[in-house]
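One protein chain is absent from this view; the other protein chains keep their places.
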Amino acid sequence: MSYCVLYFASLRDRAGTDAEQVDSTAVDARGLYAELRARHGFGMTEDRLRVAINGAFAPWQQPLRDGDEVVFIPPVSGG
Amino acid sequence: MSYCVLYFASLRDRAGTDAEQVDSTAVDARGLYAELRARHGFGMTEDRLRVAINGAFAPWQQPLRDGDEVVFIPPVSGG
Amino acid sequence: MFRLQETRIDAVTLARELAQSGAGAGVTFEGWVRDHNDGRRVLRLDYQAYAPLAQSEGENILAEARARFAILEARCVHRVGTLQIGDLAVWVGVSAAHRDAAFAACRHVIDEVKRRVPIWKNEHYADGESGWLHPDGSAVKAN
Partner (left out) sequence: MFRLQETRIDAVTLARELAQSGAGAGVTFEGWVRDHNDGRRVLRLDYQAYAPLAQSEGENILAEARARFAILEARCVHRVGTLQIGDLAVWVGVSAAHRDAAFAACRHVIDEVKRRVPIWKNEHYADGESGWLHPDGSAVKAN
């Protein structure tokens, strides 16, 4: 399946891009992150991130559908 | 002795003036207020007031000196 | 800086004076004349102050806030005279490196001003009555 992954903050710096189209066999965000972490060498472990799917926070194990927009949210630091 | 008494808020309304020169034998604010309360018919009892002498809060029993400025402070309601 | 004034309070200029390069947080409190109080419709109000004592007590409160909280600036301006609905009656502004101190100090200043500073409010109601508020429970139109 194909997912649109957006990157922010330190993940964006590490990935070297703000977005990429990812073809993957991962069926949920957990599997997808493991794959992308290996590919880009992200240091951040899953427990430090939240997941958003199509613009809303979602559980890690929510099944992904083809074309979903997936964002891994590092700890925020606004304000 | 002679004191300058200033009135504020409901005491001013009741006294009908914002200030008066008072010749009195009272030696402290307690005595002076009792005298003025009788004269003007103030409803407020001493326990609801604070006293300021010459622009600073002072105890009721502080001895008054001739020419002192005395103010009886009703519960405040600024803000 | 504590100030009593008979003219309109310029919150914009006051807020600008709070900023400093080391300040990360600014908290302001504005007290406006409400159109109601205790279920009665208010038309306008008058503030009276015993000015010299209000001034020194206001300065004491700000000095206490600076001693007690890690703040950079604390300022307060209170109107006196006749105010209309919506008018700014009191302004408090605090700046600090961090927001905890700014919130706590701003709250402390307005609470203490209301508790200690010799300023009195006379509310004029739509039913034609008016009366000095003495907030320890004395009746309106107390004597």
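A, B and C are the chain letters, set down in written order, and residue numbers restart from 1 in every chain.
Quick note on the criterion: contacts are C-beta pairs under 8 Å (C-beta built on N, C-alpha and C of every residue); 3 or more make two chains touch, one makes a residue touch a chain.
Because the structure is predicted, anything quoted here is derived from the model rather than measured.
Enquirer: Since one chain is left out of the picture, which of the remaining chains does it touch in the full complex?
Expert: Across the whole assembly, the hidden chain touches A, C.
Enquirer: May I ask you to list the residues on subunit A that touch the chain which is not drawn?
Expert: Listed in rising order, the touching residues are 6, 8-10, 12-14, 41-44, 48, 52, 55-57, 71, 73-79.
Enquirer: For subunit C, which residues reach the chain that was dropped from this view?
Expert: Against the left-out chain, subunit C lists 11-12, 15, 19, 21-36, 85-86, 97, 99, 102-103, 106-107, 110.
Methods note: only the chains that are shown with their structure count from here on.
Enquirer: Taking each chain's centre as the mean of its CA atoms, how far is subunit A from subunit C in angstrom?
Expert: Each chain reduced to its C-alpha mean, subunit A and subunit C end up 50 Å apart.
Enquirer: Roughly how far is subunit B from subunit C, centre to centre by C-alpha average, rounded to an integer in Å?
Expert: Computed value for the inter-centroid distance: 25 Å.
Enquirer: Please output the residue numbers of subunit B that touch at least 2 other chains, ranges allowed.
Expert: none
Enquirer: Can you pull out the residues of subunit C that are in contact with at least two other chains?
Expert: none
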